[in-house]
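Could you have a look at this structure, given as structure tokens, before my questions?
The complex appears here minus one protein chain, its other protein chains still in place.
Letters A, B and C name the chains as they come in the text, with residue numbers starting at 1 for each one.
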Amino acid sequence: MRCSVIRVPHRSPDDVELLQHNVENGTIHPADVIAVLGKTEGNGCVNDFTRGYAVRSLNSFFQKFVGEAASEISYVMSGGTEGILSPHFTVISKSLVAESEINSKSQVGEKSLAIGIAKTPVFKPEELGRLSQVKEVAKAVQKAIEDAKIEDVADVHFVQIKCPLLTADAIFDAKQRGQSVVTEETYKSMGYSRGASALGVAIALKEVWEEDITNEDICHSWEKYSTVASTSAGSELEYCEVIVFGNSVHVEGPFFIAHDVMKDAIDGEALRRILHDHPEAAVVQVLAKAEADPSGFIREHRHTMLDDSDINHTRHARAVVGGVLASVCGDPMIYVSGGAEHQGPAGGGPVAIIFERRG
Amino acid sequence: MRCSVIRVPHRSPDDVELLQHNVENGTIHPADVIAVLGKTEGNGCVNDFTRGYAVRSLNSFFQKFVGEAASEISYVMSGGTEGILSPHFTVISKSLVAESEINSKSQVGEKSLAIGIAKTPVFKPEELGRLSQVKEVAKAVQKAIEDAKIEDVADVHFVQIKCPLLTADAIFDAKQRGQSVVTEETYKSMGYSRGASALGVAIALKEVWEEDITNEDICHSWEKYSTVASTSAGSELEYCEVIVFGNSVHVEGPFFIAHDVMKDAIDGEALRRILHDHPEAAVVQVLAKAEADPSGFIREHRHTMLDDSDINHTRHARAVVGGVLASVCGDPMIYVSGGAEHQGPAGGGPVAIIFERRG
Amino acid sequence: MRCSVIRVPHRSPDDVELLQHNVENGTIHPADVIAVLGKTEGNGCVNDFTRGYAVRSLNSFFQKFVGEAASEISYVMSGGTEGILSPHFTVISKSLVAESEINSKSQVGEKSLAIGIAKTPVFKPEELGRLSQVKEVAKAVQKAIEDAKIEDVADVHFVQIKCPLLTADAIFDAKQRGQSVVTEETYKSMGYSRGASALGVAIALKEVWEEDITNEDICHSWEKYSTVASTSAGSELEYCEVIVFGNSVHVEGPFFIAHDVMKDAIDGEALRRILHDHPEAAVVQVLAKAEADPSGFIREHRHTMLDDSDINHTRHARAVVGGVLASVCGDPMIYVSGGAEHQGPAGGGPVAIIFERRG
Partner (left out) sequence: MRCSVIRVPHRSPDDVELLQHNVENGTIHPADVIAVLGKTEGNGCVNDFTRGYAVRSLNSFFQKFVGEAASEISYVMSGGTEGILSPHFTVISKSLVAESEINSKSQVGEKSLAIGIAKTPVFKPEELGRLSQVKEVAKAVQKAIEDAKIEDVADVHFVQIKCPLLTADAIFDAKQRGQSVVTEETYKSMGYSRGASALGVAIALKEVWEEDITNEDICHSWEKYSTVASTSAGSELEYCEVIVFGNSVHVEGPFFIAHDVMKDAIDGEALRRILHDHPEAAVVQVLAKAEADPSGFIREHRHTMLDDSDINHTRHARAVVGGVLASVCGDPMIYVSGGAEHQGPAGGGPVAIIFERRG
């Protein structure tokens, strides 16, 4: 088995022209595609329809090649390309490899990029941002690790989750049924859903213990977190999509992944360390999370992101972290997603690089 | 003579509590203050009243100590603390030094930080963004260089200008008098005023020749620029304030300044080069300009800053450049101002460091 | 022939569930649909992808019923449902009527709602906002009037046009080819395109004369306008779509249209007058244009819409006019589109009601 990753820019959420070129020239085989991660140019908040628009366009595109199987592909769109972030899709493929084709770049016993996928059941509005979401996500992450054929949780380097949020409609529905929701602010619900999902990852990876998590911890006990979770909320789905990225000896090919943790939004050193440890490999994609430090301070100086009623703090944070990481790797077409609740330490977040071994 | 620079954080545009502490403990002498550069937490665009609010508060504050002389101080507020940028004032002082006090850190013949100030006449709305503004700024810059006792234009490392913009009121006034204005978009007028001011600096520093500049070049011929101009537009004044920063043998003291040019918004290397050249000195303040590349691309990838109708591109650009520079110098309380028309190459901008020699 | 109009709410730009119900219960016949006007919940400005998303969803929806003919339908989406405006589609149909079915509500010689459609050729970026756009629109409006079988221009009561805008991409393209564009501000280009389209309507309806219009008049000579033009710019097309609404003796059925002109954004009396003149008929839909008075004043008091760098003035104006008209007709699911350059007097705009005669 082999996993591969390729980045494709788009000019609008429905632009699949360059995907088409990649299919035509054989760099993307639609039948092998298992997931597409995207950065789309909406506000990344509640009323961001660029995510759904891109999903619809991608689904139509792949349908032309693989029919109904297109809806089995995991589409994870993260809205918000503030600052220099450049809109694009990251296409992830998985294929069986004949003995004869085994790539000379990977050696026997060497671990290569392994990717696994899973979904949770659909959530009711009242389950979002609460323990029931945490637990279902933990289960789905375990399934995805198995799907990826990763044996050791230490080999998991990035877990991307797309999770739902509460819209005004959903809140109204829950209230009609006499149920309470975790928050009645739609924008705030995104944070709760991201936080609960991240704690689910932390449990699956044994970074925290299920019995140590209560409903009250979600979006409060920032010392409980996963160093590899990356969760992103959107209104275009009602369950969680889980994509696990790691390395495994059961997979071959030139790709592998490594990660580190940014201690705050300007900690470019975290990315430098990963690059420094792998001087021989080419960077294929950078994946990271961004957030405004919830203390209101960064390096002991006040920031204004949390008090800004014109621009939501996730938008500020993506602009900063996107700029910082792009300045280190020299490339603005990277995946930086906002809202890092329980993803890395408060104010910081995970960062990973997918590498390709050179010849 | 000695020039000195100190940064003071504030918690809101009218907060002078820490300024008060600095006066009380003797680190700021109100009678010596010649200018205050500020980063205030407004939108940095047309309807940003945090700049005027801060100026009013600073003026009242200094009036308590020096009376009417407070209005002689040059108050240059740059709005917009997007991302991690931390609101603060940079207080600039100039004092005569008795022979006996000469600081041991500066040696005979060594150049030290020299600062000069000047103002243009008041502009009419129809003059803004046009050659008449360019020429008046060029004259004021020359006066400020003399005021700073800088002998060689090569010793000028940063020229900060605060310039007016066109409000709906001003446009209406011009039209009533039968005059045309350079643009009827108030937000766009900020760019024209910044651009004309920057070309004025370029002429004064012989980076371009006055006879080579026409009205049509302003905000169009991006290849004509100054590498040290930093211009900032606001509705709180109707003339230009000019502050020249350079080094001079006629000034003494531990401070000096150096600069470089960012080629684009993620060019953190420009700041690294300055730091690398001065390993022995402590960073007192970083000064820089930020802009969204007018081509719509950065490092050959599309950015979305210019097409964003929710957040103006200057706000995006400040968030990025602030983050990039803070990640290099480790400090978010720096001066990054938006809109770098004719200030450095298209998409890039000047960056300077004020250093203090160590013991 | 008969024209009919029905409003259908949607819950997101891609929601066609209620359209489906209407098709199933026979109130909409897909083969008769000639146009869909929509209000979608984006920002209504440059980066509003809800318009394209809705068009794509509508096109897919109708394709299921009529195949390729779905792309012949005129989809005119107006972004921006600020304030109380409620997202919806207005579905417009045209059908041949057998003699036997002639509706008793319309009498011999009575004029009924007549709708005609036409398109201009594709425009190059450098043609937008200039005379070439004005002239092509004038021709297309004439064609649409003929298509509607309207004999007298006095019987035209609303002309809806969807026109292109300049994106950063398009501007870059024009510059590469050495062509100038009317403005390099993408948001501002929307105004020029709307203005040029409206002047095209004015010429076709003999409200102004072609020889009296120059390039300089566009977005400057506000005294030249059409009282029935409603133009809306978007990035999802490169030509203009024209839909003419009027009354004609050659069409039968219970629907008819009437219009008036709002003198400013709070002139609810214009709508009251139309209602007052037709006490016997039921309101099917209200159509109107909204804009911030370009003088910066309304009823001699200053407004702040033009100086607001956080919210574009078209968004403010839609919120106001939507509220004012909804308070008069008691219904927030109306069509109010922003940016009324050369559409009604400066600061005001056309307003029309489609009525259905009662039994």
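We take it that contacts are C-beta pairs under 8 Å (C-beta built on N, C-alpha and C of every residue); 3 or more make two chains touch, one makes a residue touch a chain.
The shown structure was predicted, so the numbers you read here are calculated from the model rather than taken from an experiment.
Trainee: Determine which of the presented chains are touched by the chain that is not presented, and list them.
Mentor: When the full complex is considered, the omitted chain touches A, B, C.
Trainee: Of B:32, B:110, B:151 or B:169, which sits in contact with the chain we cannot see?
Mentor: B:169
Trainee: If the hidden chain were put back, which of C:21, C:250 or C:299 would touch it?
Mentor: That would be C:299, which touches the missing chain.
Trainee: One chain is left out of this view; which of C:86, C:132 or C:295 touches it in the full complex?
Mentor: That would be C:86, which touches the missing chain.
Trainee: Taking the full complex into account, what residues of subunit A touch the chain not shown?
Mentor: 43, 45-48, 167-169, 171-172, 184-188, 294-296, 304, 306-310, 312
Trainee: At which residues does subunit B meet the chain that is not included here?
Mentor: Interface with the chain not displayed, on the subunit B side: 11-14, 41-42, 47, 49-50, 52-53, 56-57, 169, 235, 310.
Trainee: List every residue of subunit C that touches the chain not included in the displayed model.
Mentor: Output for subunit C: 9, 11, 41, 43, 81-88, 265-268, 298-299, 301-305, 307, 310-311, 315-317, 319-324, 326-328, 330-333.
Operating definition for what follows: only the chains that are shown with their structure count from here on.
Trainee: Please compute the C-alpha centroid of subunit A, do the same for subunit B, then give the distance between them in whole Å.
Mentor: Between these chains, centre-to-centre, one finds 39 Å.
Trainee: Quick one: subunit B and subunit C, Cα centre-to-centre, how many Å?
Mentor: Going by mean C-alpha positions, subunit B sits 46 Å from subunit C.
Trainee: Find every residue in subunit B that makes contact with two or more other chains and list them.
Mentor: Residues 43, 304, 307, 310.
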